[in-house]
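Missing here: one protein chain of the complex. Every other protein chain is in place.
Right after this comes subunit A.
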Amino acid sequence: MNTLEGLVTQIQGLSSTASDVSSLQNFLKKADDSLHAESTRLLAFLDQLDPSKHSLGYLYFLEACTAGPVTKEQASSFVLIISRFISSCVAEQIRLAPDKFTSVCKRFKDQVLLLEEPLRGVAPLLTAIRKLQSSTEHLTTLHPAFLLLCLLAKCYKTGLSILEEDILEVDQPRELFLYCYYGGMICIGQKRFQKALELLHNVVTAPMSTDNAIAVEAYKKYILVSLIHHGQFSTSLPKYASTVAQRNLKNLCQPYVELANSYSDGKIADLETFVQANKEKFENDSNLGLVKQVVSSMYKHNIQRLTQTYLTLSLQDIANIVQLTSLKEAEMHVLQMIQDGEIYAMINQKDGMVRFLEDHEQYKTCEMIDCIDSSIQRLMTLSKKLTVMDELMSCDPLYLAKAGRERHRYDFEDLDNVPQRFNI
């Protein structure tokens, strides 16, 4: 009892300046075990602390409170407390104890899921990410949790706002898998297939030492999105993918690979029979919606192929070639594609002819200049960052050791000067 009250007064006293806070942190670290021991009674003391001023102390107390198993009734009260804490805490103080903060937020996510109200967790976790990040290019452990909540709550746009930022710094490489996987799923939900492909590609080609369930699921979605967006899929992974991935991923996703094969044949009827046959497998992976999109994308790609052969074509011919059932359907498809900007064509309704046109973008408008200008600016910042990384790499002891070792003994210039090993 005494120790707890003493702690509370300490926290209240030592939370004003930065030096006070660091001494408070040492104090709290030592008292951590006692806090965990008395976790049941901590809730009462929380009212005496103000989260906006005593963030660090509040955090420690909160972490100890939520350490044990939590029931559904407790969960709702905790959710309220934690979301209030997240919105009012001070960023500098919580950055002193990032792992405690992330564990509190993760438990928050679990409680929100327990209550089956993922929407309540989206905004607080977004604030939490912003407060924990040292810069917008920093990937924290909270990112995947946030994206999961976005997915479950179906608010994809908020998730997209986080995904737009480029990631250049990573806390824990393992977080990247989940982050990219969930990110890919959000992009698929928003129909941004190109970005989804990039994110899923990252998961599939990331360095792995053993088989990774996330990578397997990502590979399945990767095949499907690649079929929808590009109309083709190459089964060989790029060289920089890990050997584990190159050997095993294909075998673990057999039905999908076969789907890709039958897609490339171009016959819709075969594709549909295949899908029907393997329906339960796709359903188990909850990919059936995507698979249906794959089937409908086949029509689109077939029509696009037609633009390369014909200048004008009648709607009836289109329907026959693409194996659509009626004229009306062909017209609907072509109209939809024109609206989405996937082809350039004109439909003459009098005689039912479709004329395929060239892309009339002349690239000489001011908007195009702005577009290119912004790309150049982005490239310049990227180039600067790359130069910095290059310099960092040149000073890396591992690199210097290997580079030094490779020098052949008989170079005239460096016979005496260069040591064979850099002893660091």
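Methods note: a residue touches a chain if its C-beta (ideal position, glycine included) is under 8 Å from a C-beta of that chain, and two chains touch if they have at least 3 such contacts; residues count from 1.
FYI, contacts and distances are computed from a predicted model.
A chain of this complex does not appear here, and its UniProt-recorded name among "DNA damage-binding protein 1", "Gap junction beta-1 protein-like", "Small ribosomal subunit protein mS29" or "COP9 signalosome complex subunit 6" is "COP9 signalosome complex subunit 6". Checked against the full complex, the one of A:22, A:254, A:296 or A:375 touching the unshown chain is A:375. Where subunit A meets the omitted chain, the residues involved are 362-366, 368-369, 372-373, 375-376, 379-380, 382-383, 386-387, 389-390, 393-394, 396, 398-399, 402-403, 406-413.
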